[in-house]
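In what follows, a single structure is set out as C-alpha cells and then discussed.
Omission of a single protein chain aside, the complex is shown with its protein chains in their original locations.
Per-chain numbering from 1; labels A, B and C assigned in written order.
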Amino acid sequence: MKLALIGAGRIGKVHAQAIHSHPDVTLAAVADHHQPAAQALAEQYGSRAVSVDDIFADSRIDAVLIASSTPTHAEYLERAARAGKAVLCEKPIALDLERTRDALQVLDDNPVVCALGFNRRHDPQLAALKQAIAQGRIGSLETLTIISRDPLPPPAEYVVESGGLFKDMMIHDLDMARWLLDEPIKSVFAVGSSIIDPAIGEAGDVDTAMVTLTTASGKLCQISNSRRACYGYDQRIEAFGSLGMLQAQNESDTRLRFTGEAGQVEEKPRWFFLERYAEAYRLEISDFVAAWKEGRPPLAGARDGLEALQLAEAAERSLREGRNILMDTLV
Amino acid sequence: MKLALIGAGRIGKVHAQAIHSHPDVTLAAVADHHQPAAQALAEQYGSRAVSVDDIFADSRIDAVLIASSTPTHAEYLERAARAGKAVLCEKPIALDLERTRDALQVLDDNPVVCALGFNRRHDPQLAALKQAIAQGRIGSLETLTIISRDPLPPPAEYVVESGGLFKDMMIHDLDMARWLLDEPIKSVFAVGSSIIDPAIGEAGDVDTAMVTLTTASGKLCQISNSRRACYGYDQRIEAFGSLGMLQAQNESDTRLRFTGEAGQVEEKPRWFFLERYAEAYRLEISDFVAAWKEGRPPLAGARDGLEALQLAEAAERSLREGRNILMDTLV
Amino acid sequence: MKLALIGAGRIGKVHAQAIHSHPDVTLAAVADHHQPAAQALAEQYGSRAVSVDDIFADSRIDAVLIASSTPTHAEYLERAARAGKAVLCEKPIALDLERTRDALQVLDDNPVVCALGFNRRHDPQLAALKQAIAQGRIGSLETLTIISRDPLPPPAEYVVESGGLFKDMMIHDLDMARWLLDEPIKSVFAVGSSIIDPAIGEAGDVDTAMVTLTTASGKLCQISNSRRACYGYDQRIEAFGSLGMLQAQNESDTRLRFTGEAGQVEEKPRWFFLERYAEAYRLEISDFVAAWKEGRPPLAGARDGLEALQLAEAAERSLREGRNILMDTLV
Partner (left out) sequence: MKLALIGAGRIGKVHAQAIHSHPDVTLAAVADHHQPAAQALAEQYGSRAVSVDDIFADSRIDAVLIASSTPTHAEYLERAARAGKAVLCEKPIALDLERTRDALQVLDDNPVVCALGFNRRHDPQLAALKQAIAQGRIGSLETLTIISRDPLPPPAEYVVESGGLFKDMMIHDLDMARWLLDEPIKSVFAVGSSIIDPAIGEAGDVDTAMVTLTTASGKLCQISNSRRACYGYDQRIEAFGSLGMLQAQNESDTRLRFTGEAGQVEEKPRWFFLERYAEAYRLEISDFVAAWKEGRPPLAGARDGLEALQLAEAAERSLREGRNILMDTLV
C-alpha cells in the first residue's frame, strides 16, 4: 500500500513510525500546512513532502491517513473518498453531527475503505477483553464500568476548540461502551463538575464527569472521567456478567516491584495515550492495510464516529438540562 | 456492660459470639419470638433466655442489641430508649421514612446511646480508607466509585418484604457514600434492570442497578449493584482525588496463589457478608461499648439510618420516574 | 479440657487468649517463676495462679501448655508425661540432640498426647498450601523455595542463648521443608554471613543464611533467612511441580491500595510472628484439643522437634566445615 500522510504534528509522527515499521506499507508522501514539518518527517523516513492537492491528484497513491487538525478532517475525508483512495482518519470526523453526516453521505456515494482512529479498539488488552466477552467467558454481559482519566487537564483554551470533555475525551469511552455492549444505547444521563481547574468551568466545560448508559435489553454502563490523575493515564474497563467478571487493568513500563518501609510498591501506569496505546497505533495501521487488501470493513469506521458523537451530544444535553436523555427521541 | 440480645437467628448468633469474645460485655439475656432458639443460644454462651418484656423491665440490663425481624426494630428501639437503655439496632429502623422519623423523635425525647448496624463502617479496610481520606492521602476527594455485588439473589418473595434492592442492599452503599463524601448529597439518579431473575422483576424489583450521586461542592459518585456475582461477595470502593486514588479491594481467605496452565490464580473473594465482615461485627460491638462508656456517639447512629433511607427512596423514585431527583426538593 | 499454662510472658499471653476463646477449654491454672506475672494473667482470664508443682500434682488438670523459658521445656515435658497429662510444648524441646532424645524416651515410656509448637503448620495459608500439594494440585512436587526474614535482629546476647540462627529461626523453615517435602532429607548444605550486625558475628553466629536440602527421590529445596527485613516479617514459600506452582504469600492488615506519584502502593507485610501467625496460635490450641479428644497425634509432635533439630545441627556443621552434609552419615 502506497500511503500518504496528511499532518506531520505529534500524532502524525506516531503514525509515520507505525507506517515505516509495517512491511507492506510505503510512506509515499507527507503533507502539512506547515511545509517544513512535512519536509522533516518525510526526510526521516525516506519519503517526500508534497502539498495536500498533490496527494489527492496522485493516482499512484492508494490511501491517505488524515492526521491534520480537526476542522480539516471532514473535507479531506470527502476528497479522499471522491479520489477513490482508502482513508484512515483521526477522530473526530467533525465536532457537529450535521457535518459528520454530510461526510458519511459522501462516503456512501463514493465507497472506499474508511477507518476511523478509535485507537483503543486496537489495543491488545482491550481487544482481548472484547474477544473474551464475545467468546462467552463471562456468560451474558450485564454491566460495564469504564474509568478513564487523563494525567493532566488541557489548557482551558484547548478545551473549547476541542469540543469539550464529552466530544474530545469521553468519546473514546462512549465508543468502547458501544463496542463492548454491542447493542443500541437506549438512554444517556450525565453529571459533571469543574473541580480541577476553574478556568475550564469558566470556559463552559467540565473537568470531571460521570455518564450512565442503558441498552434496550437492560444492560447498564457507567463511565467516569477526570481530566487529571496525578499518577498518570488511568484506563480501566470492567465487564460483569452471569459467569464472572473481566477487568482490563492499567499497564506500566515494567513489573518491577519494590518493598520497603513505604509498603509494596509497583510502578505507576503509563503516563498518557502515546505510551499506553503505542502498540495500538501499530495495530491500527495493520488492520487498515488488511481491511484494504481483503476488502472488508476496518475495526472502526466512519459510522462509529457518528454514533459516538451522537452519544456525546446526548451527554452534553443531559448535563445541560439535568435530565435523562432517551436516544430514540433524538432527531 | 450487661447486654441483652433480642433475636437468636443467623445475625443474632453472629452478635452473640462477638459479645462473648469482648472482655467488657456480659451477654445478660437472650430473647426470641421462637423461644427454643433463645434457649439454645443462651445456653451456648452461659446466658439465660427471657421474654422481650423481661428485658425492658430489667433495670440491671444496660443495653439492648436488636437483631430481630425488621418490622419489630422501630418498636424495640423506642422501648429501649424509653427504658433508658443503650441500644445497638440492626438496620433498617423501618422501611418507611415516617416510621423511622417517629423512632428518631422518641430517641430525641429519650436520649440514650444508639448505634445502627451499618457494619461496613467497622470493617478494618473500609475504616482505613475513611481514615486515609480524612488524613488527606488523596488530597481533595473528587469522585467515588462503589461496586457492590451479592453472591446470590434472594428469593423473589424476600425481595418484597425486605424493601427491595435500594432499601435492602444498596442502602449500605448509600451509607458508605454519605460517610466518605462527607457532605450533603444534592441529587440522585438511578437506573435498574431485572436481568438475573425474572421473578424479581415480576415482584416489582430490580436485580441490577446503578446510581449516580452529586454533592453540593461538585463531588460525583457512582454505585453499581448486582444481586448475583458467581465468584462471591464483591465489595470494592475507589476514592479518587487531587493527589491520588485509594482502592478498597476484595478479601479472600488466604493469599495462596496457583500458577498453572490456566494462568495465575488467586482465591475468590469471601463468599458473603458473614465471611467478609466477620471482623466488622466484632468491632461494631467494641465501638458500641466504647461509645456507651465514653458517652460519645457511636460510629453510625439512628440519623444515619434515616439519611440513607432518604437516599434509597430518592433512588427508587428516580428509577420509577426516569429522572434525576434533587434532594432538596424532597419533603 | 482443663488446661494449665506454664509461662506468663509474651507467648504465654498469646496462648492464654487463644485458650480463653476456645469454647471447650478452661484455663485451669497459670504458673510462672515470676509469681506476679502468673497472678496478673490468671486474674485477666478468671483463672488462678499456682506453682508448677501444684500443676503436676493436680489430678483434675488434663493438660499442660509449656510456654516457659527454653531451658525448662524438656523437664516440664517429662513431668507432664509422667503425670499422664497431655502436653503442648513450645519449641524447642531442648537446644541439643541428646537432651531432646532423652525427653522423647520419657514420652515413649509414658505415652500422652504431645504437641510441639511449630505454629506455622496451623496457619490457614500454609495449611492450604500443604493440602493443595497433597491433593495433587501441582502434580509431583519437585522443588521448594522458602524465604523467611525477621523484621529485626535480636540482641547479640539473645543470639547465643537462643541457640543461634539455625536452631532458633531457621528451625521453623526446616520443619516446613520436612512437612511439605514429605520424605527423608538426604543432604544439607549451608552458607552464612554476618553482614547486618557485626555483634552477631562476634558472638559466633550468622545473621544471613542460605541452606540447600535434597531428598532421597531427588526433590530440591532452598531456604533463605535474614535477621532483618525493614518492611516486616517476610514469610513466603513456593512449591513447584510437574503441573504448576503454589505460592504462599505475605499477608498484610488490609488490602487497601494507594496509587499516587510514588506508584501503586499496597501495605507492608504484617510486622512479626505475633501479627502474622495470630490465627495459627488459635488453631494450634484447637488441634491440640481435638487430638486429645480423638486420641490422635497432633499436627506437630515431639519427634518433629527432634528431626528439625537434627537438620539445624547438620546446617551448623555444614557452615562450620564448608561442606555438604549427608544426613545418613550423622550418628
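We take it that a contact is a pair of C-beta atoms (placed from the backbone, for glycine too) under 8 Å apart; a residue touches a chain by one contact, two chains touch by 3 or more.
Note that the coordinates shown come from a computational prediction; the quantities given were computed from them, not determined experimentally.
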Residue among C:F56, C:F166, C:F189 or C:W292 that touches the chain left out of view: C:F189
Which of C:Y76, C:F118, C:W179 or C:Y231 contacts the chain that the document leaves out: C:Y231
Option touching the unshown chain, where C:P92, C:P154 or C:G244 are the choices: C:G244
Absent-chain contact - pick from C:Q35, C:Q105 or C:S217: C:S217
Residues in chain B touching the chain absent from view: 230-231, 252, 258-269
Footprint left on chain A by the chain that the document does not show: 21, 23, 124-125, 128-129, 132, 137-138, 243-251, 253-261
Absent chain, residues of chain C that touch it: 140, 142-143, 145, 147, 149, 187, 189, 191-196, 208-210, 212, 214, 217-220, 222, 224, 226, 228-231, 234, 238, 240, 242-245, 322-324
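Criterion: only the chains that are shown with their structure count from here on.
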Averaged-CA centre spacing for the pair chain C and chain B, given as whole angstrom: 40
Overlap residues in chain B, where contacts from two or more other chains coincide: 243-245
